[in-house]
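And then chain A:
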Amino acid sequence: MPRFASAQSTERPAVTVAVQRISNSNTLEMLTEQSNVGTRIYTSYAETLIGNNWIGDMSLQPQLATSWKRVDDQTVDVDLREGVKFHNGDVMTAEDVAFSYGPDRMWGGGTVEVPENVKVVARQALPAFERIEVLGPHKIRLHNSSIDPVLEGRLSGSIGMIVSKRAFMEAKSWMDWARRPITTGPYAITEYKPDSVLTLSAFDDHWEGRPPLRQVRFVETPETASRINLLRSGGADFACDIPPDQIATVEADKRFKVVGGPINNTRYTVFNKSHPVLANPLVRQALTHSVDRNLIVESLWSGRTEVPRGLQWSFYGDFYIADHENPAYDPDKARALLRKAGYNGEPIPYRVLNDYYTAQTATAQINTENWRAVGLNIKLQMVENWGQISEGGPETRGIHDWSAAASLPDPYVQMSGSWGPLGSPWKSNQWRNEEFGKLSQELGSSTDKTRRIAVWRRMLQIIEIEDPAYVVLHRNASFTAKRADIKWTPAQSFVMDFRRHNWSA
Partner candidate 1 sequence: MPLLIVIAILWLVLMLAIAVSADLISPYRFTQMDLRNRLSLPVFMGGSWRHVLGTDELGRDVLSRLITSIRMSLLIAFGATIIGAVIGVTLGFVAAHFRGIVEQAVLALVDFSAAIPFLVLALAVLAFFGNSLVLFVCLLGFHAWERYARIARGLAISGKTHGYAAAVHQLGASPWRLYGRHILPNIASTLIVSMTLAFPEIILLESGLSFLGLGIQPPDTSLGNMVGFGREYLSSAPWIMLAPAFVITVTALCVSLLGDWLRDRLDPTLS
Partner candidate 2 sequence: MAFVEIENLSVAFGRSMALRGINLSVERGEAVGLVGESGCGKSVTWLAALGLLPASATVRGSVWLDGKDILGAPKARLEPVRGGRIAMIFQDPAASLNPVHRIGRQIGEALTLHRGMTGERAKAEVIRLMDQVGIPDARNRINAYPHELSGGQNQRVMIAMALAGEPELLVADEPTTALDVTIQAQILDLLTTLRRDTGMAMVLISHDLGVVSETCSRIAVMYAGRIVEEAPSGQIFSHPGHPYTRGLLGSLPPLTGPRRRLVAIPGSVPEAARMPSGCAFAPRCDLSTELCAQVDPAPLPLADDHSAACVFAKPYQRNVHPVAGEGAFARERVLQ
Partner candidate 3 sequence: MSGGTAELLEARDLARSYMMHRGFLGRTTQVRAVDGVSLSLSRGETLGLVGESGCGKSTTARLVLGIEPPDEGAVTFDGTAMPRSGTSNWAALRRRMQMVYQDPLQALDKRLTIGAQVAEPLDIHRIGTSAERRERVAAVMAEVGLQPHHAARHPQSLSGGQRQRAVIARALVTNPDLLVCDEPISALDVSIQALVLNLLMDLQERSGMGMLFVSHDLRAVRQISHRVAVMYLGRIVEEGEPDAVLQDPAHPYAQALVSAIPHPGKTAARVILQGDPPNPANRPSGCAFHPRCPVATATCRTEVPVLKPRRSDGRRVACHVAHGEAAPARAPTMLETC
């Protein structure tokens, strides 16, 4: 049986984290919880084969896999760590790993009825996955049906959390399982009250040794002010999702400190090409030239985040196009473009969710003002949910906000996945560009790196400058307020890392 935090470990601290949401889906299984919100919690209780250096350079690291190697373009061999225990005390074997990637959990068609959406999510995350072959008690082989340059990266995705086969099969149904998965992380789930509190306790049998904290409690506190108040009144040790404007307020009290900064997520605003006005690329170019990114970053973010060079990340390595420029903020140019486009003040709807992203409403209002200043007639429409953003015919959909993240050092997954022929904008006829489509395919199938870099450069040029599909705003940033006496480093992501290496107080 597992040994949970017991008497001898009471000297270890327990922390409370005030979060906006614990889980959007009320489940703790990442196949159903696909949001940023879930990212924050799952690394504490679950682990994947290949981990990610969240607080460092985002590089891939061994986790439940000790090593891996490509057998060929479509096959990877993975050595599994020995002596890993699940929270129910079972020892992890290759069987469990194969099961975690198997039909009962992901694909359907096994003995358990799998929710439709789970199958779709799995297929999207692992588009060419074929099967996992058990080579030994601690060795597996992964077969893919096509070439995938980033297959290893995919294994570090959250849906690849390794689960206990026995525990899974004991659950009454797939959804029952999803609310209380049995995994291998440093903390075990002791209590989960949806929309209220998630309590994790130290799992002392963890392969890394005893975790540094006796308990981690995520308390759901949707109101920003309430989260800050909870921290200030001593009810919490961490308060997540602090808007930049509140940083000064929190730090006015020396007992607290706000940490964090840009994360691996870029905010951008996208256009609907099938809108009659936006069909004209000149109008879209005008839009891109009248967005004052620096002002937004300076004012709303107090300069605590940065403007990326287009929709790419420096960890792309060779694929990072260092000289790529965003369309400059130039109202005169925008006006000239509009004149050239023959734009006559036709209204363009701009649908915005109420602060789904940090400072989203404020950003949208700033953009609207800037657009208005160059003569664009933007109709700001606040909507409730994503469904309402995509509602209606082409003429009712104009502009909306989006964000993009990348976890792999290659633009293909991110860009082609989002904007290529397989992406949802393409499918819903929101933005299509023949040349871009062809290049996108080439980027996915070519193995010639130089060619791929050239292709990628051209793609960026098309989608951001010539036939803009979106305009990049800035990197997202995540700020966490915490007790000043705690030494803890935030990740470049929403992930909160409470492992031994990231804790001392």
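The candidates were selected such that all candidates are chains of the complex that A comes from, given by their letters.
Rule of thumb we're sticking to: a residue touches a chain if its C-beta (ideal position, glycine included) is under 8 Å from a C-beta of that chain, and two chains touch if they have at least 3 such contacts; residues count from 1.
Note that the coordinates shown come from a computational prediction; the quantities given were computed from them, not determined experimentally.
**Student:** Would you mind pointing out which option among 1, 2 or 3 touches chain A in this complex?
**Tutor:** 1
**Student:** Any idea which chain A residues touch candidate 1 in the complex?
**Tutor:** It is residues 223-225, 228, 243, 245-246, 248-249, 295, 298-300, 352, 354, 361-362, 364-366, 368-369, 380-384, 388 of chain A that touch candidate 1.
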